[in-house]
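Please see the structure below; I have some questions.
Left out: one protein chain. Kept in place: all the others.
Letters A and B name the chains as they come in the text, with residue numbers starting at 1 for each one.
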Amino acid sequence: MQREGNGHREQYETREHDVLIIGAGGAGLRAAVAATERGLSVGIVSKSLLGKAHTVMAEGGIAASVGNVDPEDSWRQHFMDTLKSGKFLNNWQMAEIFAKEAPDRVYELEQWGALFNRTPEGKISQRPFGGHTYRRLCHVGDRTGLELIRTMQEKVLATEADIYMETTVTKLLKKEDRVVGAVGYTRESGKFIHFKAKAVIMATSGWGRIFKVTSNSWEGTGDGVVLGYDAGAEIVDMEMMQFHPTGMVWPPGVRGLLVTEGVRGEGGLLRNSEGARYMENYDKEKMELSTRDVVARANYTEVQEGRGSEHGGVYLDITHLGYEGIMKKLPTMYEQFKNLADIDISREPMEVFPTVHYTMGGIKVDPETCATNVPGLYAAGEVAGGLHGANRLGGNSLSDLLVFGRRAGEGAAAFVGESVHSADIEGDAVRTEIGRVLEPLEKGGEGESPYLMQQELQVAMMEHANLMRDGDSLKEGLGKILALKDRLPNVRVGGSRLFNPGWHTAQDIRYLIQISEIILRTALERKERRGAQWRLDFDGPDEELGRINFIVTKNGQGEAGIERREIPPMPEHLSSLFEEEKAKA
Amino acid sequence: MSEGNGKNPGNVTSMAHSPVPNEDLGKSGGTAKLKIFRGDAEGGQEVEYEVPLVEGMVVLDAVLAIQAEQAGDLAVRWNCKAAHCGSCSAEINGRPKLLCKTRVEEYDGEEIHVHPMRAFPVIKDLVSDVSWNYEVSKAIKPFQSSEQAPFTMYEEDVERLYEPKKCIECFMCQDVCHVLRTHHKHPEFAGPRFFVRNQWLEMHPMDEADRLADLKEDNGIGFCNITKCCTEVCPVDIKITDNSIIPLKERVASEFYDPAKWLMRKIRGNGSSRNGN
Partner (left out) sequence: MSSVAAAWKRLPWWVEPMSVVFVLTAFGLYSATIVLLYPGDSEQFPQYLSPFYSPPIGRPDWLPGFVTAPLFVLWIPLGFRATCYYYRKAYYRAFFWDPPACSGKAQQLDRPWAESTESYRGERALFVLNNIHRYFLYASFVVVAFLWYDAVLTFFPEGGFGVKVGSLIWVFNVTLVSAYTFSCHSLRHLVGGRVDCFSCVRGGNVRRKAYNGISRLNAKHPQWAWVSLFSLLLTDVYFRLISAGVIPDLTIIG
């Protein structure tokens, strides 16, 4: 029993906290602030260094109806825009809370030292974005995410929270039905830690790395959703992957790198190789500022029908702003193209193509507290599902992080306050897990490279679960992924436990395979065209499916069980908003 | 609305979404040779690797290609790959660089030596232990205002704060600063990064905390002899010396080294002479 032997020899450290937060992006850090404010002991686990989380990549802004430039704006309009964009698959209760609380979270950032661009009246400036009725995105140039995460990071550093940088959680520990901690290891040393906690908050972001062309960093491997799923949590809307309409195309090394929607917000025009502003064929009213699903499909279609640019993209032109204007509004984009592609965007158009960007689905949570169906487990941010439905609006992500990060922190704190249970566990769960994690490193012999396996998976997902899907292809993709799943035990890595990315990738690949399988299965179930899910073998939206979320849970056999769950009808005060609007029009 | 070819979703003409890995995309037939430090705190040596050269390739692309195909345990930090996050700092030919922003072709004809940042303890290969920086950050008085947000603040008053706010915490300025790198003043000297942070805090119209004594004592701003290497390496072009350190040195000089003010204070017998103007 080599495997048990590994685990039993292993020494590990034990750290105890009231609340353990996994993930140190905007949501995790906001949750930490909320929980420390209640006087609780908080531990934050971060796969990277503090302040490098994916939040830093958000560029365009944070959506909140503060009404500084368009005073007509209101939470109601923000709520309606969010639901329309999500094709009404959204959890409307989350959307209501979200739209109401977003302004306070923005003000709170300012209170903590964040600096936004100003209006002439000295208020926070707001810019237009796709699918938002009014100019709604509070921003600072095109580096709003950096401002957000740095502010939150500095806020958290001023608390007593312990931060475990470059530490990876591989398993949630349960006692009876409750989550009572986690097992992880520190990359620097390869040493294991048993985290005891009365509540655990998942804030681990998305899983864009299942695709080859993505704006996500190496971290976007969906650890949190699989850890939650393995612990019994319900996950929702997994078929909904957002393709951002504008990712870089050339040179090959930067394929998929994000080109902010702020470019279109500032008046950037999309043209095909014939010089036509083709968006008028797809959304005549909103044109370039249509929702992301629509613009992404338009860009894709133009290229597919032979009207693409030299390197197979479409042209995005912002030259009308001139050098001065670009340096004021979009300086990061200027530098990005200048440095990486030798393109001066003040003189020539960019080449862009859709890139995998965001995951609308995730762990299903209670809108008020962000609690999952597993006691002691909470989730917030991109890893949680429900708010965005079938398509997320640009700028809604940053406010999502803060609104629900805070609620998760408070929800978990309340749970800890009410509970008397200990976080001790019985048996060998920790050692068993350590043995499992060490396997690819210590089992020895010839095996498969996790890097190559990951590449194979990414290629399969590009081919079979891209932004245009059909049943046969999805089935074929599922076959490929299940074959990869069978090969998972063959993964081997070389080197020591000291900061070994190969070993780390060997853990990631399990998450990627599990998520890909769930995505393909739910995409097969949703037989319609709605938001980000676009089935070419079906004609349009299906009325009945429009009232259904697909909920996935791990069943008794360890397989993914899919449940069709009816979306409860909206209450009067919300549904009337849409009726009033219809009456006006 | 045009829907494309219903039968054939895989038929994409974009190279970006091409379902095949198109291994040859952008390859010129040439190769890039890199000598990378392999080792840990105990020591190590350079190992030479060769990878196919791809158009527009950055050093990080080459390192990741080596990692995927030749040396699975090659340790390197990276995240955004777009010079926004500041993770992939290392030293190329003795100069701190972001690996994701440094093109291989820049070194046309030169050897490319890649090493970890040397002002901090090496963990493994290209990764060094930068945790000290977070301790310094923690010790700085955070933003503090008794006013209630939303603030009324004008662009004219905050425009000069955007520059220090651009910092991506790559810590390359800390790496190149001789006070840390050569003289090892880590406990007594905060380093350029944290003068950048102190500067926006101190110049923020709404902030009320006073950090000048901390700057003089705990952060050791006097150790800085403004030799500007930090400014030279900043990947986001913050003029660290001229726009962050010197303005702070001037404020510290006003508070602690101005003989006239010192005399005034002696006469009046009160403490701080500093106010908003």
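Methods note: a residue touches a chain if its C-beta (ideal position, glycine included) is under 8 Å from a C-beta of that chain, and two chains touch if they have at least 3 such contacts.
Source: prediction; values computed, not measured.
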item	value
Touch partners, limited to displayed chains, of the chain removed from view	B
Listed residues B:Leu34, B:Cys170 or B:Cys224, member touching the removed chain	B:Cys224
Residues in subunit B touching the chain absent from view	91, 93-95, 118, 154, 156-157, 160, 176, 178-179, 181-185, 202-205, 207, 220, 222-229, 232-233, 239, 241-242, 246-247, 249-251, 253-254, 257-259, 276-277
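Here is the rule we use: only the chains that are shown with their structure count from here on.
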item	value
Of all residues in subunit B, those that touch subunit A in their complex	1-7, 9-21, 25-26, 40, 54-58, 61, 67-69, 72-87, 101, 123-125, 127, 129-131, 134, 137-138, 142-143, 145, 148-155, 158, 161-162, 165-169, 197, 200-201, 204, 207, 236
In the complex with subunit B, residue positions of subunit A that touch it	48-52, 54, 56-57, 66, 107-108, 110-113, 115, 117-118, 120-124, 140-141, 143, 146-147, 150, 154-155, 157-158, 163, 165, 188, 212-213, 217-219, 247, 249-258, 281-282, 300-301, 303-306, 308, 311-313, 332, 335-336, 339-342, 353-355, 449-452, 455, 459, 462-464, 466, 468-470, 473, 493-496, 498-503, 505, 536-537
